[in-house]
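In what follows, a structure is listed as structure tokens, so that the remarks can point back to it.
The full complex has more chains than appear here; those shown keep their coordinates.
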Amino acid sequence: MTLNELQERLQSGNFNRWLDVRPVSVEPETVNLEMVVREDMLGSPITGAAHGGIAAALIDIGCAFAWLAHNRGRIVTIDLRADFHRPLMPGIISIHGALVRSGRSIVTADARLTGADGRLCASGRATMKPYLETEVEGTNALA
Amino acid sequence: MTLNELQERLQSGNFNRWLDVRPVSVEPETVNLEMVVREDMLGSPITGAAHGGIAAALIDIGCAFAWLAHNRGRIVTIDLRADFHRPLMPGIISIHGALVRSGRSIVTADARLTGADGRLCASGRATMKPYLETEVEGTNALA
């Protein structure tokens, strides 16, 4: 997928558009995206950090796009794990997604979120079910 | 915590306010919340279902409020696991949070998300670090 195609794909989903995740680069088995943490994404007025759900969403997106950037089709998350290492403060977050194991029926990928200061803020993993373009019609995800 | 206090707490965070999660009832070691899946929460125009990040956020919230509803202080998520069983379609989602093990330094809770048809859509677990009110000042979460 080219960066333009990635951008189009990211913009086609309503919540992705709200998050405003943008593509940065695509390399073999990996993808780099970024997002700006805004005021309306904060979890609590005390910490001033993004809500954990935002970090979890970015990990899910980083994992899914690690596959989508290199395949034609769609992918459904079966389960997700997110580890919160440091607060995601307002500003740019870099999202690095990398395939761990890309099988025909199960895909596993990791994602790492890094703050503007280059420190790891959150990381995690998704187990996903891929549907290659030729299979997409007629499938019934997780039926 | 009374329902009013829960509601105030939920409304004090910007992203929680965007999600518009509302309290339904508090019982020993559990809490019930609800949220309406809106158009701007959808993941993809093909499935018409909420983004996985929305489900993950609700599981995080259900787990945190299972503790917050019964304790005075704040709680930080260390890690989160989410399983996606069925699509979260537009409409009301019931969120049930329940404590699994409430220790002094580690709290584990489960959350279940149920659709308007009563079917389980997603479920998961958070490992969290609690700060009781007397400890909150001066603590440095996850330092």
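Just so it is clear, A and B label the chains in written order, and each chain counts residues from 1 on its own.
One rule holds for everything that comes next: a residue touches a chain if its C-beta (ideal position, glycine included) is under 8 Å from a C-beta of that chain, and two chains touch if they have at least 3 such contacts.
All values derive from a computational prediction rather than experimental measurement.
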>> Total copies in the full assembly, please; the file places 2 of them.
In response: 4
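FYI, only the chains that are shown with their structure count from here on.
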> chain A and chain B are the same sequence; what rotation (0 to 180°, nearest 5) superposes their CA atoms?
Replying inline: 180
>> From the mean C-alpha coordinate of chain A to that of chain B, what's the distance rounded to whole Å?
In response: 21
>> Can you tell me which positions in chain B touch chain A when the two form their complex?
In response: 12-16, 18-19, 39-47, 50-54, 56-58, 60-61, 74, 76-87, 141-142
